[in-house]
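Complex shown without one protein chain; remaining protein chains in place.
On to chain A.
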Amino acid sequence: MAKYLLLKHYRGAPTPSNDVPMDRWTPQEISDHVQYMHDFAARLEKTGEFVDGQALAPEGTFVRYDGKGRPPVTDGPFAETKDLIAGWMVIDVDSYERAIELAGELSAAPGAGGKPIHEWLEVRPFLTAPPTITE
């Protein structure tokens, strides 16, 4: 029982093999894609492996502390280099192999031409509280 974060990168990962921007898809293809995500999450809930998932807006703002009494300095997204994270899902599975298997399935969501987009997903294990046994 270990939790993993499946991160959907729009940039920062290698280019998927079916890399067509979503606004060039047909409406039906978009609906099918969204439906696939819904079905995937619903299926994981049934298997008892779903923890949480959210889509993220593309707009990101960088904020940092900039001294007392002064407003934080903000900066817009750096379109050329910024790694855009489109969304995430947290799963709770029995093994690393299972996490990889599920990420692979999620990556098969249909895109342009009804073909899988082969999207890259980053799989990150959660750092948990320490187990009871430490010696």
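One rule holds for everything that comes next: a contact is a pair of C-beta atoms (placed from the backbone, for glycine too) under 8 Å apart; a residue touches a chain by one contact, two chains touch by 3 or more; residues count from 1.
Rule of thumb we're sticking to: contacts and distances are computed from a predicted model.
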item: Per UniProt record, name of the chain withheld from view ["Sulfurtransferase complex subunit TusB", "Diguanylate cyclase", "acetolactate synthase" or "RNA polymerase subunit sigma-24"]; value: "RNA polymerase subunit sigma-24"
item: Contact partner of the left-out chain, one of A:D52, A:D66 or A:E101; value: A:D52
item: Positions on chain A contacted by the hidden chain, ascending; value: 1, 3, 45-52, 92-94, 125, 127-135
